[in-house]
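Every protein chain except one is present and positioned as in the full complex.
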Amino acid sequence: MIAILKKGASDQSVSHLVSWIHKKGLDTHISRGKEETIIGLVGDTSRIDPFLLESMDIVDQVKRVSEPFKKANRKFHPEDTSVDCGHGVKIGAGHFQVIAGPCSVEGENLIRIARRVKKAGATMLRGGAFKPRTSPYAYQGMGAEGLDLLREAADELDMPIVTEIMDPRDVQLFLDKNIEVMQIGARNAQNFPLLKEVGKTNTPVLLKRGMSGTLDELLMAAEYIMSEGNENVILCERGIRTFETRTRNTFDLNAVPVLHHLSHLPVVADPSHATGYTRYVEPMALAATAAGADGLEIEVHDNPSKAWSDGAQALTPDQFDDTMRRIRAIREVICQETVQE
Amino acid sequence: MIAILKKGASDQSVSHLVSWIHKKGLDTHISRGKEETIIGLVGDTSRIDPFLLESMDIVDQVKRVSEPFKKANRKFHPEDTSVDCGHGVKIGAGHFQVIAGPCSVEGENLIRIARRVKKAGATMLRGGAFKPRTSPYAYQGMGAEGLDLLREAADELDMPIVTEIMDPRDVQLFLDKNIEVMQIGARNAQNFPLLKEVGKTNTPVLLKRGMSGTLDELLMAAEYIMSEGNENVILCERGIRTFETRTRNTFDLNAVPVLHHLSHLPVVADPSHATGYTRYVEPMALAATAAGADGLEIEVHDNPSKAWSDGAQALTPDQFDDTMRRIRAIREVICQETVQE
Amino acid sequence: MIAILKKGASDQSVSHLVSWIHKKGLDTHISRGKEETIIGLVGDTSRIDPFLLESMDIVDQVKRVSEPFKKANRKFHPEDTSVDCGHGVKIGAGHFQVIAGPCSVEGENLIRIARRVKKAGATMLRGGAFKPRTSPYAYQGMGAEGLDLLREAADELDMPIVTEIMDPRDVQLFLDKNIEVMQIGARNAQNFPLLKEVGKTNTPVLLKRGMSGTLDELLMAAEYIMSEGNENVILCERGIRTFETRTRNTFDLNAVPVLHHLSHLPVVADPSHATGYTRYVEPMALAATAAGADGLEIEVHDNPSKAWSDGAQALTPDQFDDTMRRIRAIREVICQETVQE
Partner (left out) sequence: MIAILKKGASDQSVSHLVSWIHKKGLDTHISRGKEETIIGLVGDTSRIDPFLLESMDIVDQVKRVSEPFKKANRKFHPEDTSVDCGHGVKIGAGHFQVIAGPCSVEGENLIRIARRVKKAGATMLRGGAFKPRTSPYAYQGMGAEGLDLLREAADELDMPIVTEIMDPRDVQLFLDKNIEVMQIGARNAQNFPLLKEVGKTNTPVLLKRGMSGTLDELLMAAEYIMSEGNENVILCERGIRTFETRTRNTFDLNAVPVLHHLSHLPVVADPSHATGYTRYVEPMALAATAAGADGLEIEVHDNPSKAWSDGAQALTPDQFDDTMRRIRAIREVICQETVQE
């Protein structure tokens, strides 16, 4: 962290500030130029609130130099991390996976859909048992019973499950049902009690970016989980909120290479939520693959017009077959090219 | 809800769609024009996902007509609601209140600050015992002990407390401590398990708008609380996230008259978080008052450079004295003028 | 400007970078710490592209220290500027003005509206002769003939005119018609040929913030005008584009105190465009006044349902009478209070 002082800051006030910083347990590195005096803060700068520092009388501006995320930071972990999701499925560090299934677990159709997505090449099964819905009057999910249906389908097909957890009180239930990957949704991207609670387990976490979450905030949310001991975090870009209304969200695919640059964690993209319309899912799934994502999460439903939620963005199993063929072809190009270098 | 069909939709497919809508328990109202066929959906349209309807083959567009919020909706409750926060303090329907205190409860300075804000005219005491912080390494609050300090100060001064709750597991603790107003912060604006849990109590809830929350989403979050039985909801505009970086957030004061137009609930504004800098707090507190807010929430600290969080945006007690005088003068203009009409 | 170098930057590569900076005509100020090496760039840093510097191999990050705006910068011009708009009307530095009139000049009703707004207390007359419209099929304004109607009305009432210019080829026409204040609209906030062209005149310019313009960009646009020699610039906040759709724009009233902090130029606010709905204009006009704006721009029409553009946000003359009374009362509070300090 760097503090740029106002012109004319007296020696006394500078010493005063420096000793305040020292009391916070940091070292300083001062350079007084003709035009401006700069204080470099060395050490664990997470102990200092930059807004507060900037509010001080003699301080003109404060600039962050080092990222506040540590465990998620590629600088300290240069190698890509792969997360082991069980059933022989790893993601990241060269392992590419497609997570597919219905938005919500609805009943017996789950196993039918699951068989189709597995056959098409998906390696992980998604489905929501607990659903965050904008309206309290909308369908809220099957709850624990939905987890049982997922468990049954996943066991038959030998696939890991990815399913959303919304409440810290449900962690034990998810553990009891041996859920392989707990998903944290966009609305809970800064639900710190929930992040801490899943951080106390060893279960891999698929962590979605908040609707207005910066990439730094996504990495800080990962840091919350990792700082509790659980380093099995998979990051997920699922679209952010902007002024554009022709799609449900704005798919920020820049996030894929940027997160790979900043962090060693695997990065997954969700073209279903990022677009909101079936007709845009395939092109954006291909785009995400070409951008270098380590995986995709795609909604599939065998009767979208009957789906209990988000039917508008689901692919049918037949559409998913086609899309998977193209994803594989794009992925092949990306891998070959990487090898050739 | 209105569905506009594509040109050339066959009679058969229209009947098919209409019977699908009827199965959802809604009535329809069809008008076939030369150019387009429009189906009006009458009844509880919250049972229909508009995205899904729009994804159907013969549907071109879907338009929402009625707001999905009911209990928070002024259409069904034309009169302003006032929320009784205890200690004789009501907010809304002509009652204007200022909530003030430190960002975080830090210890013995709380009572000193509380006495000053009370003397200056604040009627409710704020202070965070549980703090949502972007970094897991930042100060996380005093927890239950902080609630005790708040209780003590508030009892001495006969003021209701406003303090943030982040975890549904803490509701009982807040009830045990007789916290008068539970605050739900921006990061939990769509934490539905938390909203439901506070909805099961009778304790007034100060509900902050999410960083990227639309006003409709804020009202739907209020609806979550109200649909569980707790109608004591106070809405709060605290700034939204935009591209502008000169302030911590963008203070959307349009929200004040818009929320008053859409809802009967009281509307409070928080100029401290909405600006992030002490020097902008007073002008924006005055602006919020002039816009017709039913109350303000303002951070005050007697030694901002020592504050454990958000010191950069706190007023000193002396600054708060001045600001309160001006707030009162503006409020007088607003009230007089309203009466004169 | 400060460049923070990557760890392990060799002495040779640092010297290479330093000499590159020197060639650009800047001095450097180097401090090598254990953890990081920082180069301060001293001089006219507008010659350096910070993105380019950051792209260099040994550079980790670049931080801007000084604002790139000079003539608009309060640091170099501590005193408030007032702009003389003719007819005895000054704005800024304690002079508060209300600009009112119809969105578009439509014909004979202009003089009727103008008389009413003058009587109510407006001191400057607005009206669009050249209209920027999203659709090429929408009404595009009366053009030169509209300027004549404005001239006639303004002369009768001894008021300065504020009217929009969109095309650099029209500057001579505006000079010929003695237009007192040329308005640059949000869509032309970075139309640099237009900014330069009006910068070559002495006519005051009311410069609106772009829909996605940062406050720094607004000040840089002012700088374009001022660097050509015309220092009579009035800044205008008129709402920015965000995700919120309940209002036409999001009124960023934080801009008022922030611009006053950063710049010496007068700051006007436009509650008509910033809200888009008549019912929200008054509360937001009062809020802008309380926030310390030096003036307001308000649309008034005597028959809004017949207006050729933006009728939805116009006040009627009767509504404007009421609003002006309240604006004056709020303004009185702001002025008294300032004096009392």
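To keep things simple, chains are lettered A, B and C as they appear, and every chain counts its residues starting from 1.
Note that in this section a contact is a pair of C-beta atoms (placed from the backbone, for glycine too) under 8 Å apart; a residue touches a chain by one contact, two chains touch by 3 or more.
Here the structure is a predicted model, which is why all the values come from computation and not from measurement.
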Of C:97, C:163 or C:188, the one touching the omitted chain in the full complex: C:188
Residue of B:118, B:209 or B:241 touching the missing chain in the full complex: B:241
Residues from chain B at the interface with the omitted partner, ascending: 2, 4, 29, 31, 33-36, 38, 40, 42, 60-61, 63, 65, 241-243, 245
Positions on chain C contacted by the hidden chain, ascending: 20, 44, 46-47, 49, 51-56, 68, 132-138, 166-169, 187-188, 190-193, 196, 210-212, 217, 220, 223-224, 227-228, 240-241, 248, 276-278, 304-305, 307, 309-313
Where the missing chain touches chain A, by residue: 212, 214-216, 240, 242-247, 250-254, 256-258, 261-262, 274-275, 279-280, 283-284, 286-292, 322, 325-326, 329-330, 333-334, 336-337, 341
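Methods note: only the chains that are shown with their structure count from here on.
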Interface sides of chain B and chain C: same vs different residues, half threshold: same
Most widely separated chain from chain A, with each centre as the mean of CA atoms: C
Whole-Å gap between the CA centroids of chain A and chain C: 39
Chain centre separation in whole Å, for chain B relative to chain A (CA means): 27
Centre-of-Cα separation between chain C and chain B, whole angstrom: 31
Contacts with two or more other chains, residues of chain C listed in rising order: 242-243, 245
